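In this view, the complex is presented without one of its protein chains, the others remaining in place.
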Amino acid sequence: MTEPMIPVILGTARPGRRSAQVAGLAVERLRSKGFDGRLIDVADYAITGTETDEDERKLDGYAKLVAAADGFVIVAPEYNHSFPGELKLLLDSTYDGYNRKPVGIVSVSSGLLGGARMTEQLSLVALALEMVPVAPTVHVREVEEAVEGDEFSEEGLESVFDQMLSSVCWYAGALKAARESG
Amino acid sequence: MTEPMIPVILGTARPGRRSAQVAGLAVERLRSKGFDGRLIDVADYAITGTETDEDERKLDGYAKLVAAADGFVIVAPEYNHSFPGELKLLLDSTYDGYNRKPVGIVSVSSGLLGGARMTEQLSLVALALEMVPVAPTVHVREVEEAVEGDEFSEEGLESVFDQMLSSVCWYAGALKAARESG
Amino acid sequence: MTEPMIPVILGTARPGRRSAQVAGLAVERLRSKGFDGRLIDVADYAITGTETDEDERKLDGYAKLVAAADGFVIVAPEYNHSFPGELKLLLDSTYDGYNRKPVGIVSVSSGLLGGARMTEQLSLVALALEMVPVAPTVHVREVEEAVEGDEFSEEGLESVFDQMLSSVCWYAGALKAARESG
Partner (left out) sequence: MTEPMIPVILGTARPGRRSAQVAGLAVERLRSKGFDGRLIDVADYAITGTETDEDERKLDGYAKLVAAADGFVIVAPEYNHSFPGELKLLLDSTYDGYNRKPVGIVSVSSGLLGGARMTEQLSLVALALEMVPVAPTVHVREVEEAVEGDEFSEEGLESVFDQMLSSVCWYAGALKAARESG
């Protein structure tokens, strides 16, 4: 039997992105829980909305990963109260594969509000893609101080992060079982 | 074995509300599918945010219904791009009972856009209550013409309505099975 | 010449509401800037969505205040990622008087995220009412510690609060001048 696959989508391509570290932590913890965690980095897609044939080939690979996945984690910063455009371009490039699978959302911010407004907008996009956005959501505030190396230094953040991952895994199992039994 | 219980919450108390007819249709169809459908009418609660002892007793009954339910349908109009205040007061009055249960949202509007903006705001509240808002959502546009007696007269609306109910029932079963197996 | 009138709407009726203190601060500062600041307390309206004649008389007074105002400040807590139902009931009770007038939104939360999600939903309702939601918005996090007596104790909060008030006043003047010149 294969392990359930839960990719972590890193939703910003900006140079210097702090979200990369948080996404790395998510992959590592999913693996330590026995899941097939792997990183999907939006920077590896670099599309602009007017796709070339080469773009189409890359996006085809993304669509296959999505279809094979049992659930998702998305880690992304908040820009102007919403998500990065490159994340939206990637999410919009396929459709059916997301259906009836859970998604855990991690917002990353250098400010105090932790990107909660991004999470709200992204949750609505996830619902449009027929995913199940799970609770709790994770909000990494003041990211420069909150994450050090491969550890969360903000008290309580690690616990919420693990609850989110457990919730994604719980839904991934529940919905997979139901999809397979019809 | 008892039938799964899926209450239909009628989310407006306004005199002349057209949503009542749509909520009635939902109850009837849930019953014909073998579910324990029943109406929860916000007008029966009539709270104002500063609860009296009598309010508390009524809300206690609501909380018990929510805890016993396996899923929900909410039927509500759009006022100023969002939901009626009386619906929010009722939803906010309890918490734990909603957890990991599906909700199908039906927006009702006399206009052309069908209340889709209400659905977005209500979906975010449903996520905060740790419910699963299911696809498809139903948007009853120009309600005066779209519903006649106990039938939908707008082409296609009946089919979307039934898909929504099926989706609520599918999730109700999947999540109940998973909750019960731990 | 009369002073510009900018009412502060206190958007929760819950016993023990901490928002009352923040709303009081807003009224006081508006007065010290030479504006006609006054409190509109949702608890004085206590409507349920099924209005009686007595409700109508109270709401008529609210509608007149709104029509006479030059701008608004709304202070409200976040419940389940959105605004209190009693605030929505009151806002929905009139329409024309809000048009082309600014609104400054202050969210109040005992949590770390400061109610930013409430602000987003309320901003969309404000736009539906054809108001101008101004920047900056104010987010009072961990309200038990952030406000003491008639002072903000969180560093930086007082400054953002004053910027918000200045912005409401700037827009109130700009839009009043334009409305009056046609």
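We call the chains A, B and C, going by the order they appear; numbering starts again at 1 in every chain.
Convention: a residue touches a chain if its C-beta (ideal position, glycine included) is under 8 Å from a C-beta of that chain, and two chains touch if they have at least 3 such contacts.
The structure presented is a predicted model; accordingly, all values stated were derived computationally and were not measured.
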Among listed residues C:Glu56, C:Glu130 or C:Glu148, the absent chain is touched only by C:Glu130
Contact partner of the left-out chain, one of A:Arg38, A:Lys58 or A:His81: A:His81
Where the unshown chain meets chain C, residue by residue: 120, 123-124, 127-128, 130, 132-133, 135, 170, 173-175, 177-178
Note that chain A touches the chain not displayed via residues 12-15, 42-43, 46-50, 79-92, 117, 121, 124-125, 127-129
List the chain B residues touching the unshown chain? 81, 112-114, 116-117, 120, 139, 141
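Definition applied: only the chains that are shown with their structure count from here on.
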Rotation in the CA alignment of chain A with chain B, degrees, nearest 5: 180
Do the two copies chain A and chain C share over half of their interface residue numbers, or under half; same or different? same
When centres are defined as mean Cα positions, the distance from chain A to chain B in whole Å is 29
Could you tell me the distance, in whole angstrom, between the mean C-alpha positions of chain A and chain C? 36
I need the residues of chain B touching at least two other chains; which ones are they? 124, 127-128
